[in-house]
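Let's look at chain A:
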Amino acid sequence: MAEAAVAVPAAAAGRRFRLPKIDPYAAIGLTIYVVFFLVALFADRIATHDPLEILFDDDGNLLSNVAPGAAHVLGTTNLGRDIFSQLVMGTRNALIVGVSAAIVVASLGTLVGLVAGFFGKWVDTLLMRVADVALGIPFLPFVIVLAAFMGAQTSNVVIAVALLLWPNTARVIRSQVLTVRERAFIEAARVTGSSTWRILFVHVMPNILPLTFLYGSIAVGWAILTEASVSFLGFGPSDSISWGYMLQDAYGSQAMSRGTYFWFVPPGICIILVVVAGFFISRGYEEILFPKLKD
Partner candidate 1 sequence: MPRIVTRLLHMLLVLWAVATILFLMFRLMPGDPTLAYIDTTFSAEQRQQLLVMFGLDRPLHEQYFIYLWNLLQGELGTSFHYKRPVLDLVLSVLPNTVVLTFVSLLLAYIFGVLVGAWLAWRRGSWLEGVVIPSVLALRAAPEFWLGMVLLATLGFGLGIFPSGGANSPGATFSSEWARIFSLDYAQHLVLPTLTLFLYLQGLPLLLMRSNMLEVMQEDFIMMARMKGLSERSIMLRHAARNAMLPVVTAFALGFGGSIGGNVVVESVFSWPGLGRLLVNAVAGNDYPLAQGAFLLITMFLVVMNFVADLLYSALDPRVSHG
Partner candidate 2 sequence: MPEGEVVGLVGESGCGKTTAARALTGVVPANARIAGGRVTFGGRDLLAFGAKDWDGVRWRQIAFIPQSAMNSLDPVYRVGTQIREVLRHRGGLGRGESDRRVDELFSMVGIAPERQQDYPHQFSGGMRQRAAIALALALNPRLVIADEPVTALDVIVQRQVLDTFRDLQVRLGLSAILVTHDISVVAYACDRVVVMYAGKVVEAGPVRAVLEAPSHPYTMGLYNAFPDLGRASGTLVPIEGNPPDLRDPPKGCRFAPRCPFAVAKCREAQPPTVTVAPGHTAACWRLDEAPQLRQLAREEQTWLRSSTSAA
């Protein structure tokens, strides 16, 4: 499951690399993705300890708040857990959340955008009204309520994110479809008697797939951020390690008043790196940052 889900950015990466001129920002973003992907893949081997194991020294004393050093790269938590190992294992969780949400958002958004744009009329109106409603729902509060009521599982966070994030993709895809649809070659296809579905998949799809990937790569970042927030607030799954969980643990254990920066700074940096990578790859800063402004 993990492998299958994580394979997508690599595929997206392949497409990007075939572009004639690669933008330096996109190159940086891709590099970040690849590094995190490799870390997630080999997390078991990179981690030095079991992330949840409570560690004791040879005399049986709890290894609490050990400073970073040779034995513990980033030190330990106040309950004697190895922070570096948590960070490494958290990568896996983050990528699973990010990529699965991205897949759902991108495919749902693309499907709705395609159907709305291509069929027009009342189908379009209806779908776009639904999109308006989804955009009228406050994002984080909704995810929290849903995660709390449906059970604290990673999949529920992904579902909640997908439910609110698809309209942005759908709107962009829809307007793209509207442009593409009018182009002459589609007219030609119509004249020569291609079926509607054939036109849709053979002529329209290839024109919008790049956008699908673009919005997918933005969704990766949002999903990871959202999962971190939900975990931080205590509504995340308690059985797996994520960056948000680490931050919640650090916050709850007064890491800030103790000044144990090595505990709560690294997870934040990791989140920033992954999210920024998505921004860099898509480059449409304004649209990422505020999709509603562009319509």
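Picked so that all candidates are chains of the complex that A comes from, given by their letters.
What we mean here is this: a contact is a pair of C-beta atoms (placed from the backbone, for glycine too) under 8 Å apart; a residue touches a chain by one contact, two chains touch by 3 or more; residues count from 1.
The structure presented is a predicted model; accordingly, all values stated were derived computationally and were not measured.
**Q** Hey, among 1 or 2, which one's touching chain A in this complex?
**A** Candidate touching chain A in this assembly: 1.
**Q** Using the touch rule from the top, collect the residues of chain A that touch candidate 1 in their complex.
**A** 129, 132-133, 135-142, 144-146, 148-149, 221, 225, 228-229, 232-235, 244, 247, 250-251, 255-257, 259, 261, 264-265, 267-268, 271-272, 275-276, 279-280, 285-286, 289-290, 292-293
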